[in-house]
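With one protein chain held back, the other chains of the complex are shown just where they sit.
Up next is chain A:
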Amino acid sequence: MLRFLLLFNRQGKLRLQKWFVPTSDRERKKVIRDMIMLVLPRQPRTCNFLRWKDLKIVYKRYASLYFCAGLEEQDNELLALEVLHRYVELLDKYFGNVCELDIIFNFEKAYFILDEFLMGGEVLETSKFAVNVSMEQADTLQETMEEYMSKPAY
């Protein structure tokens, strides 16, 4: 299972954090700091895998964002790369040509999409379309008129 999934940019600013195991605030901050320090200095054409403590770290850079996941020993790293890629595809489908700004201004939507794709560190839905269908339907349940027109509600 995945232990965590982090999104951060080249300046080390966190854009999304999903934790699949109970972690205190202090531990979270430490992990985030460590990941940023490990991943940002990596050269462009090196391996996407690292070892950190007893975890395998898989990271991939998409435009200005780094997607970084912590895996357990028996997990398949190559498949983890596919998981990250699928998440980016889902975001892209939902936002239309997703970029970092979309994730900044609509971070709660990014979380909702993630929750339809992964749960408890495992892949929940493998179909490319089902996730977006669920999101659209759930969005219609949001109460105010503004939300109904899928403009951000807040």
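Here is the rule we use: a contact is a pair of C-beta atoms (placed from the backbone, for glycine too) under 8 Å apart; a residue touches a chain by one contact, two chains touch by 3 or more; residues count from 1.
The criterion applied here is as follows: contacts and distances are computed from a predicted model.
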{"item": "\"Protein TRANSPORT INHIBITOR RESPONSE 1\", \"AP-1 complex subunit gamma\", \"NADH-ubiquinone oxidoreductase chain 4\" or \"Ribosome production factor 2 homolog\" - which is the UniProt name of the missing chain", "value": "\"AP-1 complex subunit gamma\""}
{"item": "Which of A:Tyr62, A:Phe95 or A:Phe112 contacts the chain that the document leaves out", "value": "A:Phe112"}
{"item": "Per the touch definition above, residue among A:Phe20, A:Tyr62 or A:Phe95 touching the missing chain", "value": "A:Phe20"}
{"item": "Those residues of chain A which, in the complete complex, touch the missing chain", "value": "13-17, 19-20, 22-24, 29, 45-51, 74, 76-79, 81-83, 86, 104-105, 107-108, 111-112, 115, 119-120, 122-130, 134, 137-138, 141-144, 147, 152-154"}
